[in-house]
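Note that one protein chain is taken out, while the other chains of the complex remain in position.
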Amino acid sequence: MSTFNLDVYMPVVILIALAMLVAGGSLLLGGLIRPHNPNKLKETAYECGEEPIGSAWANFNVRFYVIALVFIIFDVESALMFPVAAVFKKFTQIGLGGTLLVSVFSFVLILVAGLVYCWKKGDLDWIKSFHSQANYAKKDK
Amino acid sequence: MFTNTLFLLSAALTLGGAIAVVYSQNLMHACIYLLASFFGVAGLYACIGADFLAATQLVVYAGGVVILMLFAIMLTGGTGNNINRYGLEKIAAMGNKKTYFFAGITAILASLIVLKIIANVLKDQSTTAVITANAPTVERIGTLLATDHILAFEISSVMLLGALIGAAVISRPRKERHD
Amino acid sequence: MNSTVVTYLSQSKELTNAISWLTKALGFDASSLVAFVIFLVACLIVVGVMSTIGGLGTYAERKISADLQMRIGPNRVGPYGILQFLADGVKMILKEDIIPSGADRFTFMLAPFLCLVGVFATLAVIPFSSGFILADLNVGIFYLVGMASLVGVGVFLGGYASNSKWSMLGGMRGASQIISYEIPATITIISIVLLAGGLSMGTLIGGQGGMPQEWYLFHNPFAFVGFFVFFIAALAETNRAPFDLPEAESELVSGYHTEYSGMRFGLFALAEYIEVFVVCGVATALFLGGYKVPFDLGTGAILVEKLGMDEMLAKNIGQLLEMGAFFTKTFALYYVVIWVRWTLPRLRVDQLMTLCWKYLTPIAIFNLLGCAVWMYAFDGKSIYSLIFETAATVAGHH
Amino acid sequence: MINLGSYLGISFALFICGILVMIARKNIIAILLGIELILNASALNFAAYTKFSNNNLDGHILSLFIIVTAAAEAAVGLGIVIRFFQLRESIHIDDAASLQN
Partner (left out) sequence: MDYTFWTIAPIVLLPFFAFVINAFIVKKFTKLAVAISTGSIFVSFLFALRIFFDFMNVYSVGYHIHKVFPWFNLSSGSHVFEVKMGIYIDNMTSVMLLMVTGVATLIHVFSTWYMHDDPRFGRFFVYMSLFTSAMLGLVLSDNLLSVFIFWELMGFCSYSLIGFYYEKEGAGNASMKAFMTTRVGDVFFLLGILAIWSVVGNVSFVDIYNAIAAGKFNGLTISVFSIGVPVATLAGFSIFMGTMGKSAQVPLQVWLPDAMWGPTPCSALIHAATMVAAGVYLSLRMYPLMELGHLTTFIAYIGAITAFGAATIALIQTDIKAVLAYSTISQLGYMVLGIGVGSYNASFMHLITHAVFKACLFLSAGSVIHSIHCQEMPQMGGLRKKLPYTFFAMLLCCFAIAGVPFFSGFVSKDRILGDALVMAFNNPVYIPVALLGFGGALLTAFYMFRMLFLTFLGEPRDHHIYDHAHEEHLGWNSNIPLLILSVFTLGLFYSGSFTGQGEVNLFGSRNEWFSTLIHKPDAESLHHYAEYKSEDFGDVDTRDKLELPKAEYDPNHGMSEEVAHHVHYIHHVGAIASVIIAFAGIFLAFSMYVKKSISADWWAQTFVGWRRALQNKYYFDDLYIGKIIQKGLIPFNNFLAWFDMGIYDKYGVDGWAAVNRFAYTVSRWFDNTVIDSGMVDGTGWSVRAMNTILRWVQSGKIQLYFIVLIAVLAGYVWKLSF
């Protein structure tokens, strides 16, 4: 079995450090030469010229969360799928591809069932509120 | 040399992040520190040759869980007020001295437990420390997942399905609620 | 395993000699030190080149859009205005750095860093050529996915920290768009991993060839569809038009970086342009044969054989050819990205989500399963080789 | 430097930080952050034990499933938090004590 030295992670560390350096360096460099005379008007948040009303950190629609939820489930699914996919070719070569195919199929299809559920229940519809408002309007009549 | 540097950097990031999570009084910042801590843990995984785990840590935690938490913090409007529904003052959401005091006591008790458990390991680790060379893990993990741990692999999909449906049902806004 | 730029260079005798000399001189194993120096230099080169490409990207964008709209575009700074990006950069550095008073300062400062770190870290596994890849990690593509997801966090935090309604909306939209489109992209990547049988860039490209029929793009119908799924998803992940809802000028002023000014804004822009290059590079590597050049020119073996060239020189020439192939394909895709931006109108937000979850993701999953079946049924042979073999069998050849 | 002891120490420290966060905070999401720390500590332990014992990767598999479970847990847990917030307009843990008696 082939082994490796941890030196291969060097570029990763160097690149992260460089990113910090580039960002921090350019800001520092700019800090030396750029003007700095803030005033209150400059520092208010932009609201098309109006005075900002309240904080922007208000509650947001829950549909953002549902999207993130579906995302994390599929993210985890992909994390589990990657190693299995990586050995799929080897398994087909040694004649075990059928078994693995079945397990991959069942794995993916079970998760697709979840996607289909969310789809059917309308969790993936971005403008669900319009529909429900329309429904309420119909009911009122 | 580089290995040790990487280890030290990762450990510092991990512990620094974790301690910052403990001391941060701003939930959003705590979440960012947590992200740093996750990065550090990924580095620690990389140090022991667990390259796939390190990447998974990045993908699932840094890319998934942290985003989810940030969203949840936004959806619940940050830190919130300190008055409960009876109009009485609550303990501050991020804790105060008293809760920290109790947390400290609990942590001391917990550390007693853990130290008691790991004391034996630390004592005789000189005999068990056989450091093997780092080898690529992806294919071996894939093989294990496809053979020995196939049931866990399949069941985890069922668990994820359950989590997806359960969380979607829980967090779905109810139409009939008007108040 | 894990071929890096160092392992490539250590094929030459000079380097090994230098290492042994240094080891003798310094009294400890200098290979790590030399590796560090080489990596540092290589990283600096890559970052420099990428920053230039990012800068030139803005220039190319303006020039191409001008072309498409029958304008001239930037033409003042330098010949054909090519130094425009330098002027822009200088301007950004000189601009005043304003932090809104209501902002969360710590997060506000951190957000561009996160974006930049996420993008720069992905550069480590971009395969410019078979030798010049900073680190061909075992988990290459998976690592790339993980690091790229950091951009989502950066965008979200940028939007959050500004404490402005436009930024907040843009940040939420941006983050949810990035994470949403990560799913079809990742699943498509899995289907290519399935074909190649490994996660490292070397394996992924190694399964392809220099000729188009050997690319994974034409390996089977599923992969062909998968390329478009990946490309659309990658486009959306970089918040490029027609998926630039987070920074939709007509709706959200400027999206998550409304409150950012000066160099901080510049960092966001730099990250975005480099990310476009990265996703184009990944698309090239996964589907378009990456750095592969036809007729084994890449290894230089043919040069040594026919022309009797020095082995190392031939290899270096091969590397240059490979690099040329990679950059050509990537820039072609880069051009398509810009072309798409100035051709297509922006999607509505509900269309965006519909496209991701109701079209791309199911198609990607279908492709994944299709690729698996293809691998199983045809033993991993591409459609071209199937046809070729059938024809050969029919013709009586073996 | 890289040995079992240092890894156990780090994961121990992570665990204690997690417990501190879990007890000291009154915000449910913050408590979930603590839980994530604890889960990370345990996953790190598994990987470290695998490395410093027989390296047969079973520990990696366990860590992998811990990560998977943690993600699912975060999804459901935060879902509950959000639902709770919709009902009570609060994510203070002491407001979530209505199951008393």
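To keep things simple, chains are lettered A, B, C and D as they appear, and every chain counts its residues starting from 1.
FYI, a residue touches a chain if its C-beta (ideal position, glycine included) is under 8 Å from a C-beta of that chain, and two chains touch if they have at least 3 such contacts.
What you see is a predicted model; the values in this text were computed from it and never measured.
*Asks:* Under the definition given at the start, what are the shown partners of the omitted chain?
*Replies:* Within the full complex, the chain not displayed touches B, D.
*Asks:* Write down which of D:M22, D:A41, D:V68 or D:V81 is the residue touching the left-out chain.
*Replies:* D:M22
*Asks:* Using the definition of touch stated at the top, determine which of B:T5, B:N26, B:T106 or B:T147 touches the missing chain.
*Replies:* Checking the options B:T5, B:N26, B:T106 or B:T147, the one contacting the hidden chain is B:T106.
*Asks:* Determine and list the subunit D residues touching the chain excluded from the picture.
*Replies:* On the side of subunit D, residues 19, 22-23, 31, 53-54, 93-94, 96-101 touch the unshown chain.
*Asks:* Even though one chain is hidden, which residues of subunit B still touch it in the full complex?
*Replies:* 91, 98-99, 101-102, 105-106, 109-110, 112-113, 116-117
We take it that only the chains that are shown with their structure count from here on.
*Asks:* Could you quickly compare A-C and A-B and let me know which has more C-beta contacts?
*Replies:* Counting C-beta pairs in contact, A-C comes out ahead.
*Asks:* Using Cα averages as centroids, what's the distance between subunit A and subunit B in whole Å?
*Replies:* Chain centroid spacing, subunit A to subunit B, equals 18 Å.
*Asks:* Any idea how many Å lie between the Cα centroids of subunit B and subunit D?
*Replies:* 5
*Asks:* Counting only residues that touch at least two other chains, what does the list for subunit D look like?
*Replies:* If we look for residues of subunit D contacting two or more partner chains, we find 64, 67-68, 71-72, 74-75, 78-79, 82, 86.
*Asks:* What positions in subunit C touch 2 or more of the other chains?
*Replies:* 1-2, 32, 35-36, 137-138, 142, 145, 160, 172, 176, 179, 182, 198-199 - these are the residues of subunit C that touch more than one other chain.
*Asks:* Residue numbers of subunit C touching subunit B in their complex, please.
*Replies:* That would be residues 1-2, 32-33, 35-36, 104, 106-107, 110, 137-139, 142-143, 145-147, 149-150, 152-153, 156-157, 160, 172, 175-176, 179, 182, 198-199 of subunit C.
*Asks:* With touch defined as at the start, can you tell me which subunit B residues reach subunit D in the complex?
*Replies:* Residues 3-4, 7-8, 11, 14-15, 18-19, 21-22, 27, 30-31, 34, 37-38, 41, 44-45, 47-50, 52-53, 56-57, 60-61, 64-65, 68-69, 71-73, 75-77, 79-81, 84-85, 90-95, 99-100, 102-104, 106-107, 110-111, 114-115, 118, 121-122, 125, 128-132, 137, 140-141, 144-145, 149, 152, 156, 159-160, 162-164, 166-168, 170-171, 173, 177.
*Asks:* Over in the complex, which subunit D residues touch subunit A? Could you list them?
*Replies:* 64, 67-68, 71-72, 74-75, 78-79, 82, 86
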